[in-house]
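Omission of a single protein chain aside, the complex is shown with its protein chains in their original locations.
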Amino acid sequence: MAIPSSLTSATLCGASVFPKAALACSSDFPSNLSSPFESSKICLTSFPASKKNATWNLTRYVAPIQGFRCHAMQVETRECFTAGKKFQLSDVIEGQQFDREMLSAIFDVAREMEKIEKSSTQSEILKGYLMATLFYEPSTRTRLSFESAMKRLGGEVLTTENAREFSSAAKGETLEDTIRTVEGYTDIIVMRHFESGAARKAAATANIPVINAGDGPGEHPTQALLDVYTIQSEIGKLDGISVALVGDLANGRTVRSLAYLLAKFNDVKIYFVSPEIVKMKDDIKEYLTSNGVEWEESSNLMEVASKCDVVYQTRIQRERFGERLDLYEAARGKYIVDKDLLGVMQKKAIIMHPLPRLDEITADVDADPRAAYFRQAKNGLFIRMALLKLLLIGW
Amino acid sequence: MAIPSSLTSATLCGASVFPKAALACSSDFPSNLSSPFESSKICLTSFPASKKNATWNLTRYVAPIQGFRCHAMQVETRECFTAGKKFQLSDVIEGQQFDREMLSAIFDVAREMEKIEKSSTQSEILKGYLMATLFYEPSTRTRLSFESAMKRLGGEVLTTENAREFSSAAKGETLEDTIRTVEGYTDIIVMRHFESGAARKAAATANIPVINAGDGPGEHPTQALLDVYTIQSEIGKLDGISVALVGDLANGRTVRSLAYLLAKFNDVKIYFVSPEIVKMKDDIKEYLTSNGVEWEESSNLMEVASKCDVVYQTRIQRERFGERLDLYEAARGKYIVDKDLLGVMQKKAIIMHPLPRLDEITADVDADPRAAYFRQAKNGLFIRMALLKLLLIGW
Partner (left out) sequence: MAIPSSLTSATLCGASVFPKAALACSSDFPSNLSSPFESSKICLTSFPASKKNATWNLTRYVAPIQGFRCHAMQVETRECFTAGKKFQLSDVIEGQQFDREMLSAIFDVAREMEKIEKSSTQSEILKGYLMATLFYEPSTRTRLSFESAMKRLGGEVLTTENAREFSSAAKGETLEDTIRTVEGYTDIIVMRHFESGAARKAAATANIPVINAGDGPGEHPTQALLDVYTIQSEIGKLDGISVALVGDLANGRTVRSLAYLLAKFNDVKIYFVSPEIVKMKDDIKEYLTSNGVEWEESSNLMEVASKCDVVYQTRIQRERFGERLDLYEAARGKYIVDKDLLGVMQKKAIIMHPLPRLDEITADVDADPRAAYFRQAKNGLFIRMALLKLLLIGW
C-alpha cells in the first residue's frame, strides 16, 4: 500500500505529544481504513490544548523507517497531554538532557506515582506493556527498582542479567543487532551496559524507548533524577540550597551527575569534602563556575554540615586503590557521618547516600528523621514509575 | 501532622487481625481524614466475631517506627478473619513457631488453595501485590514453588538468585541495609540465605513480612509445613500415627524439623532407620522423650515399614563424606525403598521423600498409589499459597 507523503509531516507535527513507543513499527496497514491521513490530521489539529486531563482516541500512521514496513496502530483512550508539559520524552540517556522545566514536570508525575504505589493493588495504567531489562552486567538493586516500577503500574517484564550471552565473544553480535531483535519482543528497553555510550547507541537504533540504567563509567540518569527529586521532596526547594558532597568525589558517578543537575538551579552552594586522593575533578569545578554556581572545598565536615541543607555522603571504593590498602584505609576513615555530626546539623537538613554503604554512615544515625537515604532509595521507584509512564503513554 | 498517642494502642489492639504487610510504612498521612483513630476504633470493636466470611472495610493508621514517617492506608474490602483463627502471622521463620491450632488453621487455608489452583484462571486475591524472591544461593525448586504460588493467586514477583551481589565482598552492605532497600520495592520478601539465623535478622529489620526459604543449616519451615500437611492430607490425621524416618538422619534438615513438629501431636511413634554413620542426633531424641513422643531405633526397615503409616525416605548426601567414598557407598545402599518394601507396607500407608532423590527409592515404586512424594512436592505449592495469603491479606 502506498503511503501519502503528507503523512510523514502529520506524524512529525504530532511528535511533541506522542511517545516513541506509540510510533513503533510493525508490518502492515489495516486495509479497512480509507483515509488514514485525514483522521489523524483532524484529531491532531482539533485538539484543544487548554483542556487538561481530557482523553484522546485516535488512529495514527507512521511512514516507513529504515526499510521496515510500518503500520498504523489504533491507540486506545489515554491520558491527554497537559498544556505546559508539551515536550515528549523518547529516551532517557543522560541527566543533562533534562532542563529545570522538564525536571519539574517529571517530579509532578513522580508525586502522582507515590500515591499510586500506596494503593498499589489498583494501578493498571501500563497493563499490556512489556519492559525488557537488558543487563550486560548484574545490578540487582537497579534492576529490581525498575521491575518494581513497571509492575506497580500493571506492566510486565522480561528479565535478563545475562545479556552478554547475546553477543558472546564466539558469536560477536553487534549491540545494534541485539537491540533490533529485543525491540521485536517488547515495548521499552531498560539497559545496563559496561561501556560508556552504549545507551546512546541503543537509543539511536531502537524504534522503542530506551532507558539508560547505567553505562560503565558514563551516565546513570535515573540515579541523578532520584537524587534531585529527594532534595526537592525533603527540603521543599532546589533554588537557594546548600549541599555538601562528601567522600569519593573523584570516582563517584552520582556526585558528578548531581553537581551537573544542581547547576540548573539558582543560588546553589556546593561544598566538596573529600580525602585529597579522591578530590572532585577540575571539569566539574569549571562547569559549576561557568554556570554561576558557588562552590568551595573544605576539610572540615563538622563546619560544613552545620551550614548545609543536604549532606550527601558516598562510599570510598576500595577497588580504586589497587594494592595501596594503606591509602584506602586512611581515606575511608576520614569523613564519617555519625551522631556527633547529627548534633551540629540543622533540624530540617537531610543526610543522603546512594547506597550501598559501609561504615561511612554509622548505623545509629539511621533512626534520626534526617537520615533520608532509605527514603531516597524508595524515591528511585517513583522516578522510574514516572519515566516509564511518560515514555510509554505520555503525559 | 501530629499523631494522637491513642492511635498506637488502637493499632496494637488490632494487631491480632491485621497482617504486617498492611501496616507497612510509607511517607505521609492523607490530609482529608479528620479523626483516624475513631474510624479505626469503631470498626474494630463493632465487628461481630461470630460472623464468618464477612468482609471489612476500614482505614488504619500506624505510628512512626524507627524514625521513618509512617502513613495511613486505605484497605479495600477483604476477607474477614474467622472466629477461632485470631492469631496473626507476621513472618515465617521456623517450623517451631507454629502450634497445632495454627497448623490446623493454615492447613484449612491450604485446602482452599487446592481448589483455587485447580481453576487457576480465576484467582486474583493477591492482585497488585509484589513478592521479592531474595535468594543468596540458588534453589530453583524452592524458588519456582514460591513464584508459582504467588502467581496462582494473581500476585507478581521480583526475582533474584543473585542476591549476594547486593552485598558483595567489595561492597560489604549489611543484610539489614539490603532488606531496608528491598522492602521499598515490594510487599513481601521470600529469602534464601547461606547463614543460619539470617531470616530472623531480616524479619526483625523489615516492616513487611519475611518468609524463610531456608537459611543455611538452619530452618526451612515451609518444607516442614508441607511435610506435615502431606501426612494430614494422605493419612487423614496426625495424632496416633507411626512414622519411619529413613536415611541420613544426622544431616537431614527436613527429618529433624519433621520430628520437632510431630512432637506437637498425640500418641505419635517415630522409628529411626539409618546407617550408623548418619544416625539421628541426641538433641532430637531428648526433645522427643521430654515431649512424650515414643521413638526407637531400628536396623530392620522391612519390619518397621510394615508397622508404619509413613515411610519418610531421605537421600544420603555424598558431600558429607568428604573423601571417604567407601563409607558413602556403604551408607547409601543400605536402606532402599523398592517393590519388596511395598509388599510389606500397609495398604493405606505412604512413602514420602523431600526430593531430589537418587536411587534410594527405585523408579518402579513411582507407579504405586502409595508413592506420595510428587504429591508432597505439589503440596508445597498449596502451603506457600496459604502462607502468602495469610501474610498479605490475613484470614
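Labels A and B are assigned to the chains in the order they are written; within every chain, residues are numbered from 1.
We take it that contacts are C-beta pairs under 8 Å (C-beta built on N, C-alpha and C of every residue); 3 or more make two chains touch, one makes a residue touch a chain.
Here the structure is a predicted model, which is why all the values come from computation and not from measurement.
Participant: Give the residue, chosen from A:101, A:137 or A:165, that touches the chain omitted from the document.
Facilitator: A:165
Participant: With the missing chain put back, one of B:237, B:281 or B:318 would touch it. Which one?
Facilitator: B:318
Participant: Over the whole complex, note the residues of chain B touching the chain we left out.
Facilitator: Contacting residues on chain B, toward the hidden partner: 114, 117-123, 138-141, 143-145, 147-148, 151-152, 159, 161, 315, 317-319, 355-358, 363, 366-369, 371, 374-375, 377-378, 381.
Participant: Which chain A residues would touch the chain omitted from the figure, given the whole complex?
Facilitator: Where chain A meets the chain not shown: residues 26-28, 66-69, 71, 73-74, 76, 127-130, 132, 156, 158-160, 162-163, 165-167, 170-174, 176-178, 180-182, 184-187.
By our rule, only the chains that are shown with their structure count from here on.
Participant: Taking each chain's centre as its mean C-alpha position, how far apart are chain A and chain B in Å?
Facilitator: That gives a centre separation of 38 Å.
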